[in-house]
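First, the structure itself, so that you have it in front of you.
Note that one protein chain of the assembly has been removed; the remaining protein chains are unaltered in position.
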Amino acid sequence: MTSSWGDQLKISLFGESHGAAIGAVIDGLPAGIPIDPELIKLEMSRRSARGKALATPRKEPDEVEIVSGYFNGKTTGTPLAGLIRNHNTHSGDYSRTRTKMRPGHADYTGWLRYEGYQDYRGGGHFSGRLTAPMVFAGAVAKQVLMHQMPSLYIGSRIVSIGQVSDHKHVAPEQYDRMKALNPMFPVLTESIKDEMEKQVETARDEQDSVGGIIEGFITGMPGGWGNPIFESVESRLSALLFAIPAVKGVEFGSGFDIATMRGSEANDPFFIEGGQVRTRTNCNGGINGGITNGMPVVFRVAFKPTPSIARKQYTIDMEKQENTTIAIEGRHDPCIVLRAAPVVEAVTALCILDLSL
Amino acid sequence: MTSSWGDQLKISLFGESHGAAIGAVIDGLPAGIPIDPELIKLEMSRRSARGKALATPRKEPDEVEIVSGYFNGKTTGTPLAGLIRNHNTHSGDYSRTRTKMRPGHADYTGWLRYEGYQDYRGGGHFSGRLTAPMVFAGAVAKQVLMHQMPSLYIGSRIVSIGQVSDHKHVAPEQYDRMKALNPMFPVLTESIKDEMEKQVETARDEQDSVGGIIEGFITGMPGGWGNPIFESVESRLSALLFAIPAVKGVEFGSGFDIATMRGSEANDPFFIEGGQVRTRTNCNGGINGGITNGMPVVFRVAFKPTPSIARKQYTIDMEKQENTTIAIEGRHDPCIVLRAAPVVEAVTALCILDLSL
Amino acid sequence: MTSSWGDQLKISLFGESHGAAIGAVIDGLPAGIPIDPELIKLEMSRRSARGKALATPRKEPDEVEIVSGYFNGKTTGTPLAGLIRNHNTHSGDYSRTRTKMRPGHADYTGWLRYEGYQDYRGGGHFSGRLTAPMVFAGAVAKQVLMHQMPSLYIGSRIVSIGQVSDHKHVAPEQYDRMKALNPMFPVLTESIKDEMEKQVETARDEQDSVGGIIEGFITGMPGGWGNPIFESVESRLSALLFAIPAVKGVEFGSGFDIATMRGSEANDPFFIEGGQVRTRTNCNGGINGGITNGMPVVFRVAFKPTPSIARKQYTIDMEKQENTTIAIEGRHDPCIVLRAAPVVEAVTALCILDLSL
Partner (left out) sequence: MTSSWGDQLKISLFGESHGAAIGAVIDGLPAGIPIDPELIKLEMSRRSARGKALATPRKEPDEVEIVSGYFNGKTTGTPLAGLIRNHNTHSGDYSRTRTKMRPGHADYTGWLRYEGYQDYRGGGHFSGRLTAPMVFAGAVAKQVLMHQMPSLYIGSRIVSIGQVSDHKHVAPEQYDRMKALNPMFPVLTESIKDEMEKQVETARDEQDSVGGIIEGFITGMPGGWGNPIFESVESRLSALLFAIPAVKGVEFGSGFDIATMRGSEANDPFFIEGGQVRTRTNCNGGINGGITNGMPVVFRVAFKPTPSIARKQYTIDMEKQENTTIAIEGRHDPCIVLRAAPVVEAVTALCILDLSL
């Protein structure tokens, strides 16, 4: 019970970083929804693109072959399976000693969990590469939502990279305009882009990496979706967000800042205008009692710095059962956050589509 | 699909604040585990107790009647159901206009979700009162864990109340000593208790409320538990934590602070000593790749201030479809955080027991 | 993971034959559906009624107290819990040696499964008494379906008792008229009632018991419901039917007889008349490829004879680990089939309601 998810929709991810292929099966889609392969490509490229500073030798095309559930350009309603061949399957470039546990990675926990039988090459099933089928599934989910609820929009923006931060909290009426953000580098303050890239370059130059925060949001979200208690929108969405490798925190609305507020500040006052109910503020992130209230659903996701760094680190050798050091070779992406926006949007789309069915 | 949860264990909560009874059915427990009613009472009292400053007229005994699954002092292995009778079932003291939506509450979203048919009295199924069967179920889960894994310990502490904050991050080796914290007011710095209570009293005097942060932790946690991707420990646990009313943020290890770190700081270095593998730091909160690594599992949970406040607030009347104001009568608990620790521990126990089965 | 079921709807059953109470929690009901307690009572009485010949000293009123999810005569949409108190909780009348395993019962398998900790009194959680909360849940489901799909009808009839058999297969056009069957003794051939009762009396007089077959059916069933493969209507429905104690066979349409047919007989030919598609025959029981085709859904359920008989039987003593004999005291219902119709209808209603949500 590991890599399957869903309630109405069932998503099954499979694959390892250096295996033959990775992919996803999406079961429970409605029939007759047009799926445009170009829109899938767009999302896949957002996930794999790197700036010049961030160039990496691993440039897999990540082409998705849809092998089922898709007929005459539309969903059939039966399971839609997408397959992504790995091209980088020789482990030569991951020649690190198998038994040295990379700090911050799942090498050690994977070893414990799978008793040493896991495919350790490149992190195996734990690899960030598994976000590719996530993004594929999310790209399908986005198109289904687009077709069935044209006014609903799922977006995201980079809040911070390392020490550089864009606006943390934004007024609720601003979200409608955020559709115009650059999908490849979505920030509110255009000038901050360079500073953020500088953070990444500096880290890379120092053989290190940086983390950051992504804000996800949904506009045009109908009120009354979700459930109390165990199936709250926060519960459903956080479970999917924490499924993304490297995520260590999730907050809704004012999030952790709400803990320092008074009730009189945190209680978003309702008002009605032109027959539409809204709230003045959105400290609750569009969710009360686990159910959407029609305001933008807003949440932030904390990503830790890429654990793969070239610096020497202390660690252990599992076979020798002794202390040692490790320096991870290869040119690693020093900041996955720059490519995390489409992943956050993908799981959000899956969550909302599941709720809608 | 709302108030049921679980994988191995199945928990089904039911009830409304002012209905006949609330309760929980726990399905999937192992057989033959001794359950001490006194330990259940202790957890129930931690949830309902209030300091003198926090006195509330609603003092339900919250006695749990176990009606099934319990025989000769032990679990039978078949569903264990606990029933808690409500004594405060006349809605006289909740005479607020049914159609005025309390800001920060689920009145409006519940109305949308259930088309006006929900039991609105005292918040109905959305009431914080539903944490009582959660704590009951957690108290059973704790005893099963205690019996099967005596070295595992689930605890929690108050990190902050309003503007007053105890230590945010604690070194991993400190957690073992935290079993000694006062269960009724678990703080690291004894002197901070008064300051925290002062925050609450001031808020109450100003007809307002305050939020806060609880840290949950698990010591003696074996490594290798959990799963990659959708069934990560973070995914499972966060889903349950966000099921607690008023929770708006969940973070593991360094949480949101990890987003400003470098990889060289955030990658907890492994070392081995006396045959035991540990990490020097615990920025990842005892979890790598969704799987426990044997270090203390550490997470923080942000609670918003109690939405029920006596102050006048702006809101709407759903029937008249017009703007209005509301002042919530009655003496409300101005800070649920002081009683939230057993609830956080309860859902943690359910999560870990589910993983263990 | 034992006594919980459902996909959209979640049903959680609890209780033991001689414990304090039995009951069911139904989660996922739509809001605002009127529920008439009298109709619940009617179904409960169908389950517990016995003819004069079948009189039993155990006459529990089986009154259901709805403790949640029900407000102003309608469902609230939150979990609806029903509680049935047991009145026969002293085990005096079940003074049989705990360690002697009753043949045909779950005493031995329950002992293995729960390591001897199960509540053995009267069969505990395995008791046929657990069909009471099933019928309660089904009575609620029936009313929801009645409200939302007035033309849909779920019924059943007794096909055989012991050696006496009513018509096995019935032409599809007959089913609409079956609403008129006597709910307390639903047979097609009125004169067969006496013969069937005679079978039961004779068995009882010989300190024995008899089994029988119930046919369940759904008329007014829309086409296009269900799913291929694992979630076929046959899969869903059979899983629920086999959850009824004593069921040993389930067949749809012509069932086992279809195995002797030719394709040219078994392929129900389609025709269209007045814009409505139907089939001439109904060998497939209204289901093709796991999905309803609009014809009556028809299935038969084989019940074994009541395992509780007064005759001496060979068995074992678990504690002594030796061979012995047992004669089960008390006056047992020698034919549960006469009361099984409402149970079959109840789980069918749960299944169809789940599909409809």
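Going by the order they are written in, the chains are A, B and C; count residues from 1 in each one.
Methods note: contacts are C-beta pairs under 8 Å (C-beta built on N, C-alpha and C of every residue); 3 or more make two chains touch, one makes a residue touch a chain.
All values reported here derive from a predicted model rather than from experimental measurement.
*Asks:* Who touches the missing chain here, C:G69, C:G122 or C:P307?
*Replies:* Final answer for the missing-chain contact: C:P307.
*Asks:* Using the document's definition of touch, tell me which of C:L39, C:M149, C:L181 or C:I316 contacts the absent chain.
*Replies:* That would be C:I316, which touches the missing chain.
*Asks:* Take the complete complex as the reference. Which residues in chain A touch the chain that isn't displayed?
*Replies:* Residues touching the hidden chain, for chain A, are 1-4, 8, 10, 12-16, 19-23, 25, 27-28, 31-32, 65-69, 71-72, 74-81, 83, 113-119, 124-125.
*Asks:* Which chain C residues touch the hidden chain?
*Replies:* Against the left-out chain, chain C lists 1-5, 7, 11, 13, 101-106, 108-110, 112-113, 125-126, 130, 160, 162-163, 203, 206, 208-213, 223-232, 234-236, 238-240, 242-243, 245, 247-256, 258-272, 275, 277, 279-280, 283-285, 287-294, 300, 302-309, 311, 313-316, 321-323, 334, 337.
In this text, only the chains that are shown with their structure count from here on.
*Asks:* Using C-alpha centroids, which chain lies at the maximum separation from chain C?
*Replies:* That would be chain A.
*Asks:* Determine the centre-to-centre distance between chain A and chain B, using the mean Cα coordinates as centres, and give it in whole Å.
*Replies:* Computed from C-alpha means, the inter-chain centre distance equals 27 Å.
*Asks:* From the C-alpha centre of chain B to that of chain C, how far is it in Å?
*Replies:* The answer is 39 Å.
*Asks:* Of all residues in chain A, which are in touch with two or more distinct other chains?
*Replies:* Residue numbers touching two or more other chains: 228.
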